[in-house]
Structures are given as structure tokens and as C-alpha cells.
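Every protein chain except one is present and positioned as in the full complex.
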Amino acid sequence: MTDSAIILNSVEKNQNHVLAALRRNRLSWVGAGLLILIVAAAIFAPLVAPYDPLKQNILYRLSPPSAEFWLGTDSYGRDVLSRLLYGARISLSISFLSVLIAMVVGSALGILAGYIGGIFDQVVMGLVDVMLSFPTLLLGLMVAAMLGASFENLIIAIAITETAPFARVARAPTIAVKRREFVEAGKSLGFTPLRIMRVHILPNILSDIVVVASLWMASAIRTEASLAFVGLGVRPPTPTWGGMIREGFDNILTAWWLVVFPSLAILLTVLALNILGDALRDAIDPKTRSER
Amino acid sequence: MIGYAIRRLLLAIPTLLAMLTMVFVLVRLVPGDAAVAMLGDRADAVTLQALRAQLGLDQPIAIQYMRFIRDMLTGNFGHSSVSGRTVLAEVAQVLPYTLELALAAVFIGTLFGIPLGVVAACRRNQWPDYISRLLSLIGLSFPGFVSAILMLLAFAVWLQWLPVMSRASSDPINHLRNLVLPALNLGLIMTAYIARVTRSSMLDVLGEDYIRTAKAKGVKPSTLVLRHALGNALIPIVTVVGLYFGTLIGNSVLTEIVFTRPGLGKLILGALQSRDYTLLQGLMVVFATLVILVNTVTDLIYALVDPRVSYAQ
Partner (left out) sequence: MNTTLNSDLRPNVKEEKMQHSGNDLEHADDPKTAVLSVRNLTTSFKANNDWKTVIRNISFDVAAKETVAIVGESGSGKSVTSLSIMRLLSERSSRIEGHVRLGEKDLLSLSEEQMRQVRGNEISMIFQEPMTSLNPILTIGRQIAEALTVHQDISQADAKAEVMRLLEKVRIPNARRRFDEYPHQFSGGMRQRVMIAMALASRPKLLIADEPTTALDVTIQGQILDLIKTLQEEEGMSVLFITHDMGVVAEVADRTIVMYRGDAVEMGETDDIFHRGKHPYTRALLSAVPQLGSMGGRKLPLRFPVIDIKTGEEKPSVEVVNTVASTKSPILEVKDLTTRFGIRTGPFGRKTGAVHAVEKVSFDLFEGETLSLVGESGCGKSTTGRSITRLINPTSGNVTVDGQDVMGLGQSALRKMRRSIQMIFQDPYASLNPRLNIGSALIEPFIQHGMGTGRQALDKAAGLMEKVGLPTDMMSRFPHEFSGGQRQRIAIARALMLDPKVIVADEAVSALDVSIKAQVCNLLLDLQQSLNLAFLFISHDMAVVERVSHRVAVMYLGEIVEIGPRSAVFDNPQHSYTRKLMSAVPVPDPARRSIKRDMPTDELKNPIRPVDYVPPEREYREVSPGHLVQVC
């Protein structure tokens, strides 16, 4: 077997422990189920949505939930349910992509800072601390305002707000693992720093990072919705959950459905991600304890 | 202790400077011309040039940077291009409302969150724990504005117990009435957060060796939890709550927008809509300074509470 094949084989075996623990946690079933449902709704939106989300039916504007329009219509007569389904695509893809970017960039920085230590570590962490001193939402607001709101720019804006937390999250376990003797053994056996970081440190902190990734994805959805709510979301008429709430806010006294359903959509998605993130963390912790 | 305090305060200064630099860079990142962005495409060249000179945009970058830092540190945040008043004046007018809201939220959060978290930790994996954890999870999953809107809907529109829109009021009763919903909204989110942190911190502490020692001594269960465990658990709780302050400010802003309450939120919204970059810039600096301040204070409180820091050998 080639070297990398053996190592890949090693990492896979351990993931079975986590899956087993996850399966035992009943709440995680709920979270997983919810998330699968929402993702499926987003992917199959064109097939499932009863109406074109952009089609305006002025005759039926502001009608409450009914047999025709299950979740009602907005001030342009557009079907809320269809808009919700299409909106899911936007919210999920923006948050997923931004977290992915933030995770890769942030973790790399964090691992390097933790492993190299010294002045490099102090400088990088100093910058990270400064970034962290900006309230996430407001930083996102600022960047989105500066760059102009668009699908790509929103991904960049949210990714920027989440990079620093990932650096933080990757650094602490890196330092802890660095102290463990198998890393010292690696140095003593003459492995290059890059190899040690890639083969010995990264696999051992991956679980910590992945847990945080799911929680930050929940946060990304919240941020994206908040940005859309203040007018910095993807430009209308493209439906986004936050944007729908913004439009519905004007009619809050008379058309409660415009605000309640998108709110529920956001809540359920974020909740599902939080439940999974928590379940992942619980599954990983006792497992590492049982490794002794 | 004094040494630690001095060191901590000194550390805040470079953080502040770095933060200001970051704001400077961010603002200058705007693609296109700031003057054009502010005045529109159709403004003529002369007016544009005048505005650029006024904003100091025609100077080399290094000079701009120096002036920026000097201005920020002396409190000269410039003028709002919309209202014409100084940014500081605008901020000073509404800051008390935002701070009041934030403090109310922390108060409510601590009042309810800590007992909830303690109970959850002591009754681990039993019904009180499950309920507390589920409620916390749900509470945390709301974006600030969503819960605000739902509350608005429930209490102001449907039940009509409380006003839909808040106005600045000198009458204390009215003032409080205006504060209730927003504070409750933020407070509940804080409660969810603090309950979670308290629970995990307590669980960590309850597993420590010194709790076993206290039990072996025959200490009463209530004393064990309250004096031995909670005392130690509070240390990381305080730190974490301090770290959450940034999110709290963000949520405050959203809450104010939803409840049309005077505060920094309204200011930001206005600045965004009217492209008032000077105001936006100033607001960023204000927010970040607040967060740095809170973090410093949190660290100092931490030093006060944990004897290992204050009596360091």
C-alpha cells in the first residue's frame, strides 16, 4: 500500500466512532432530518414550488394562507411558499460557501500560528483579535455596504467576518496537540514541519474545526438574513428570507404571514444546524475520552 | 494585580490602533470614487473635486492615514454628510439608549440564565436539563431581528399590551414601556446563551478533583454547588459573556430597527441608506472601541475574581 493510502485508511476508521455516537443521540435525528428536508426543498425547488416565485398576481396581493396559496401572498401577489423554497437556495448556498472559505483560510492561519509560535503567532493572533473586536454583524454590514450587495460580495463579506473565529478555533487545539508527545516524536524522527502539520496535527484537530463549522454555518445564515433585512441582501426581486421579512415588515399590522413564515424558515434551518453542531461536539468529546 | 492591570490596559492601545487601521483600510477598499458614491454620477467635476479636497481624499495615502489616526484619537470623527452635525454629536445623542438596552439584556440574561444553567448541570441528563437545553438552543437560533419581529407581532400587534413604535420619552413609565419589548427580546437571547455557557462551565467544574475533595469533607450539597462550584464556574462565564458583547451590540442594532427605538441602530440604517461614509466610519470605530473596552473590563474582572491571577508568584 502506498503511504498515503495507509494513512487515509487510518482516518476513515475513526469516523465510524463518531457516526455511531451520533446515531445514539435522538435529538440529532431531528436536526439531521430537518436539515435534509430543507436542503432537499432548496435543491428541488423548481420541481416542488407551486408557482414561479417572481410571478406577480396583483389580483391576489396580500391574501392570507388559503388552499390556493398555502402560505399566502405578498404585496405583489407573489406566492410566499414558492419564494420561501427558492429563498432557501440563496441562504443555504451563501452560508455554505462563505463558511467553507472562512474555514479553509482561517484554520490554515490558526494552525500555522499555533505551530510556528513566537512572533508570527503573536502578530497573527493580534490581527485576529482586532478582527474579533468588530461585532460580526456590523463588520458584515460594513463590508457589504462597501462592496455593494450581490451574491458573490455577500459570500465574501460573511467569509471575512468568520475567518477570525476559525483561526481562533484552530489555534488552541493545535497548541494542545503540539505538546503531545507524538508530535515531539515526529520532530525527533526528523519529519518536516509541513508533514507534521498535515499528517499529525490536522487530523487530530479536524473534529474541533468541523464542529465549529456547523455552528458557524448557522451563524452565517443568521448574518445573511440580517443583512437582507437591512437592505444589504441579494437584490430583489430575487427572494431571500431576510428580504421577505423586510418587505413584510411594512405590512406587519395586517399581513402577519409575510413575516411569520420566513421567520420560521430561518429559525428551523438555524436550529437544525445548531442541533447537529451540538450533537457532533458531544459525539466527538466522549469518543476522544474513550481512546485512552 | 496592579501589574496585570497595567499590562492589560497597555495591551488595549495597540489593539485600538490596529482596529483603526483596519477601519481605514476597509473604508478605502470601496471600489470606485467615494466622492462619486456620495454625490452621484451626475455631479460635475468641480463639486466632486471640492468634496474630495474637503474629505482629504486628494492627499497621498500616508498623509491620509496620519490625519485619520490623529482625528480618531482626538475625537474628531468628522461630520455627517446628511445632518451636517458632528458624528460625535450624533452618536452621543443615541448612545445612551443602546447602552441601556445592552445592560438591560445582560441583567435579564444573568438573572435567568445562571440559575437555569446551574439547574441543568446539577440535574444532568434528566428532564430539567433536557428542557433547559432545548429552550436555550431554540433561543440561540433566532436572529436578533426575527425574535424581535415575532415579539412585536405577538405583544404589540395582537395582544396590544405594549407600544408598536418607541419614541424617546421623558416620562419614566413610558420610557420603561418602550424598553420592555426590546429588552425582553435581547434578554431572552442572552438568557439562552448564558444558560448554555453556565451549564457547560458548571459541568466542567463539577468534574474537578476539588469538588470530590469537598464532597469527601462532608460539605452540604447546596454549599457544594453554590460556593465551591459556581464560584469557579463564574470565571469562564464572565469571560465568555464579555466575548459575546460584540454579538449583543449587533443584535441591539437590529432590535432597535425593528422597534424603531432611538439608538445606534437607527443611525447605522440611515448612514447605509444615504451612503454617509463618514458617519459609517465613525460608527465602526465607536462600536469597535466599545467592544475593546468591554473585553478589557472583562479581563480585569476576571483578574479580580481569580486569585491565581492577582496573586501571581
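By letter and in written order, the chains are A and B; residue numbering begins at 1 in each of them.
The rule is short, and it goes like this: a residue touches a chain if its C-beta (ideal position, glycine included) is under 8 Å from a C-beta of that chain, and two chains touch if they have at least 3 such contacts.
The structure displayed is predicted, hence computed values, not measured ones.
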item: Sole residue of A:23, A:55 or A:187 that reaches the chain not shown, by the stated touch rule; value: A:187
item: Which of B:60, B:84, B:172 or B:218 contacts the chain that the document leaves out; value: B:218
item: Residues from subunit A at the interface with the omitted partner, ascending; value: 1-3, 6-7, 9-11, 13-14, 16-17, 180-182, 184-192, 195, 199-200, 203-204, 288, 290-292
item: Positions on subunit B where the hidden chain makes contact; value: 3, 6-7, 10, 208-210, 212-221, 223, 227-228, 231-232, 235, 305-308, 311, 313
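The rule is simple: only the chains that are shown with their structure count from here on.
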item: Interchain centroid distance [CA atoms averaged], subunit A/subunit B, Å; value: 22
item: Residue numbers on subunit B that touch subunit A, as the complex places them; value: 14-15, 18-19, 22, 26-27, 29-31, 134, 137-138, 140-146, 149-150, 152-153, 157, 164, 243, 246-247, 249-251, 253-254, 257-258, 268-269, 272-273, 280, 283-284, 287-288, 291-292, 295
item: Residue ranges of subunit A touching subunit B (in the complex, touch as defined); value: 27, 126-127, 129-138, 141-143, 145-148, 218, 222-223, 225-226, 229-232, 245, 249, 252-253, 256, 259-260, 263, 266-267, 270-271, 274-275, 278
